[in-house]
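One protein chain omitted, others in place.
Chain IDs A, B and C follow the sequence of writing; residue 1 opens each chain.
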Amino acid sequence: MALEIKLDDRVAKVELLAEDGNHVKIIVDDREYDLDMQQVENGVYSVMYKGRSFNVELIEKGNPKKYTVNTFYHSYDAEIIDAETKYLQTRNAGNLEAAESTISSPMPGKVVKIPVELGSEVKKGDTVIIISAMKMESEYKAMKDGVVKEIFVKEDDTIDGNQPLVFID
Amino acid sequence: MALEIKLDDRVAKVELLAEDGNHVKIIVDDREYDLDMQQVENGVYSVMYKGRSFNVELIEKGNPKKYTVNTFYHSYDAEIIDAETKYLQTRNAGNLEAAESTISSPMPGKVVKIPVELGSEVKKGDTVIIISAMKMESEYKAMKDGVVKEIFVKEDDTIDGNQPLVFID
Amino acid sequence: MITKISKVLVANRGEIALRVMRSCRELGIKSVAVYSDVDRTSMHVRYADQAFHIGPAASAESYLNIEKIIEVAKKSKADAIHPGYGFLSENAEFSKRCQQEGIIFIGPTPEVISTMGDKITARQTMIDGGVPVVPGTKENLDDDETALKVIRKIGLPVMIKASAGGGGKGMRMVDKEENILSALRAAKSEARSAFGDDSVYVEKYISSPHHIEFQILGDQHGNVIHLCERECSVQRRHQKVVEETPSPLLTPELREKMGEAAVAAAKAVNYYGAGTIEFLADNDHNFYFLEMNTRLQVEHPITERTTGYDLVKQQILIAEGQKLNIKQEEVFQFGHAIECRIYAEDTDNNFMPSPGLITHITEPMGLGVRTDGYVYEGYEIPIHYDPMISKLIIWARTREEAIERMRRALYEYKITGVKTSIKFLERIMDCRDFRDGNYDTHFIQNNEEFLLANDEAKQQFEDLAIVTAFLDYHHKLKNAQVSQEISKSSRWKDFGRRRGVYRASEN
Partner (left out) sequence: MITKISKVLVANRGEIALRVMRSCRELGIKSVAVYSDVDRTSMHVRYADQAFHIGPAASAESYLNIEKIIEVAKKSKADAIHPGYGFLSENAEFSKRCQQEGIIFIGPTPEVISTMGDKITARQTMIDGGVPVVPGTKENLDDDETALKVIRKIGLPVMIKASAGGGGKGMRMVDKEENILSALRAAKSEARSAFGDDSVYVEKYISSPHHIEFQILGDQHGNVIHLCERECSVQRRHQKVVEETPSPLLTPELREKMGEAAVAAAKAVNYYGAGTIEFLADNDHNFYFLEMNTRLQVEHPITERTTGYDLVKQQILIAEGQKLNIKQEEVFQFGHAIECRIYAEDTDNNFMPSPGLITHITEPMGLGVRTDGYVYEGYEIPIHYDPMISKLIIWARTREEAIERMRRALYEYKITGVKTSIKFLERIMDCRDFRDGNYDTHFIQNNEEFLLANDEAKQQFEDLAIVTAFLDYHHKLKNAQVSQEISKSSRWKDFGRRRGVYRASEN
């Protein structure tokens, strides 16, 4: 099996050469590894490489192809890129700008205040929504000049992380 | 839903009257309970009854209908008795004696020694197999007089708990 | 008169609720938990002997709902209430209501809470009691002219502070003459919106301040002792992050002087219960009363660890009316203790809170390690309350060894599912100024670059991360196929195999 994996900004080609129980022979870009990999707890792998012992934790991010990967001191975002992903990427290529238009919060929380309304004109940097979580309030600002075209939530709503809140165009 | 549950030596009739989220109204034999029951961890339930807080742990015993149930200080064996179980019980009714004929160990371990062989005559109390686990050896003895009709394992084998080891008839 | 307590309602949640219940259990006292809508599965509810629902997630309607809590206390026949820290712990009205209902409030009288809760009154009380305070006004600064005059007299730099303040709100530092009036206005406006009260006062600004506090215990018979200090200068936005005892700044002489002042401060208000006198100290060993906290502090475990006294048990004994069973001359500190507060926050992303589902925990173990936490695997940290997940308390014979042990324990501590401050705390333990014991409240600010630096070793582990993600995905694909096969078989068989399949997928 061969796949591409996107790790933060890097895209690596990965090919599994052989798998025998825990023993895995694998190529990442042009480096070959002989590893002993074992899932020891839910989402926790013990990896042995040339006698060194590593622990790696995986957290699925709402999608079987997206992970947060934690090695002992570091945290990475990983995404599996297969045919399906590539297709979706092509289809979404034009949507890069969409990200800039949609305000969202990386953390779950509660909507404290929405100081704009549908049709409001906003300038880049204007606060469009205030979210509170764990006794801390965060203001989210417009990333470009535009008009508020959609507000997906209302004050006092409980929101998930990364859900669209306000759309500006 | 109504079922019978065997708890150690007791057989109780259980009927679920209502279930609304965590809130459960249930009858055990002739006592009715209003409970707030929530599975909080894998196999661990938090139960609230008249303001009292209980924790109950369930361990499935290789079969979805058999549990070990641990309340804070006590441990019980529970078995769900439904139509299927009853049918099997009827069919196995004649097999009570079989249990006496089959030697097994409740713990997993390793076969150290089998001091009998096929066709050996044994007396009740004779040691027929020695199992070792965690540096401790246990001797298993014949539960009746008879002849060794079958030996399912050999020395140095690793065994599971409750698997048949020696059959005497 | 001694009233034996046999059941305590703990009007709190999280780690402190558990911590209080543990001491109750050791004393053979039953505990009653209260919980909001989102806390049914919270650990304090599972740990308590009894538990009662008290309202919606919002604190104002549950953990701050005095009527509801009193009602539960009466229903459950609790004879005492422990307020923990935060929530109602410094609420004079709550203390008063308990008194009226004949329920023992494990804490000081309403009068003392009021006196110490208002900074200006507290300050005046301390001056009257002969406790050194930061030079400054004792009264509200009402008009610009007085303000200018007073501030010129004290001399710049100064700090303008809200009387009803706390948590850094309504505070402004002024070091230039021309900024005095604008800072005054800003402080008043912030104070008004935060506390509904725009009274402010002014204090001399201490330039290299150490935040050092003394733990005191007083009984209802006029006896007061202190259990030495806690150094709390590692702060971020006025929130403590790391605490230790003994303080690297203190000498035995200074400890004795400050300890005496702390006892005097408590005696000035006839204090009983456990309390904390916070001081500002400078590098020249001047120290000034800052405020008194009339409750247990988050960081109380480092005092417990070095002196050996269980502070919650002491609170309970005092509340029962017992005489203090500790004499000042018996108190000594054995070794060194450090506490790190573990927050659910993204330290790489402006310390944004990170609530969510805990998927996995490995707690550190071994010699000199104590954890006080409340989350467990499968628990979802709610968005409504404090982001503190747990406290890691380390003890060793020496400060140096304690730091090494803390590094080791932080290394072992794994919490998966939410972002935590563990990595940031490890950087603090590695920071030269901290290791040298050479720090004040500007420590984090001064070392920000080091503490938040991106680790160059990160790249080294990229391939490891890639390979693991790949393999996990690969196994998921394989199991999905297996899973399809299985679903064709009967429901009964499904049962038996399900467990096997789950397990297989973990190998």
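Keep this in mind: contacts are C-beta pairs under 8 Å (C-beta built on N, C-alpha and C of every residue); 3 or more make two chains touch, one makes a residue touch a chain.
What you see is a predicted model; the values in this text were computed from it and never measured.
For a quick check of understanding: of B:28, B:118 or B:147, which residue touches the chain that isn't displayed?
Only one listed residue reaches the unshown chain, and that is B:28.
In the full complex, which of A:41, A:126 or A:157 touches the chain missing from this view?
A:41
Tell me which of C:165, C:273 or C:301 is the one touching the absent chain.
Residue touching the chain left out of view: C:301.
Which residues does chain B use to touch the chain missing from this display?
1, 3, 5, 7, 10, 12, 14, 16, 24, 26, 28, 31, 33, 35, 37-39, 41-45, 47, 49, 54-59, 64-65, 67, 69-76, 78, 80, 106-110, 132-136, 138, 158, 161
Which chain A residues touch the hidden chain?
Interface residues of chain A facing the absent chain: 22, 36, 38, 40-42, 46, 48, 51-53, 55, 60, 62-64, 84.
I need the residue numbers on chain C that touch the omitted chain, in ascending order.
On the side of chain C, residues 18-19, 22-23, 25-28, 47, 301, 304-305, 308-310, 334-335, 362-363, 365-373, 376-378, 396-397, 401, 404-405, 407-408, 411-412, 476, 480-481, 483-484, 487, 491, 494-495, 506 touch the unshown chain.
The working rule: only the chains that are shown with their structure count from here on.
Mind pulling the chain A residues that touch 2 or more other chains?
none
Show the residues in chain C shared as contacts by 2 or more other chains, in ascending order.
Residues 377 of chain C each touch two or more of the other chains.
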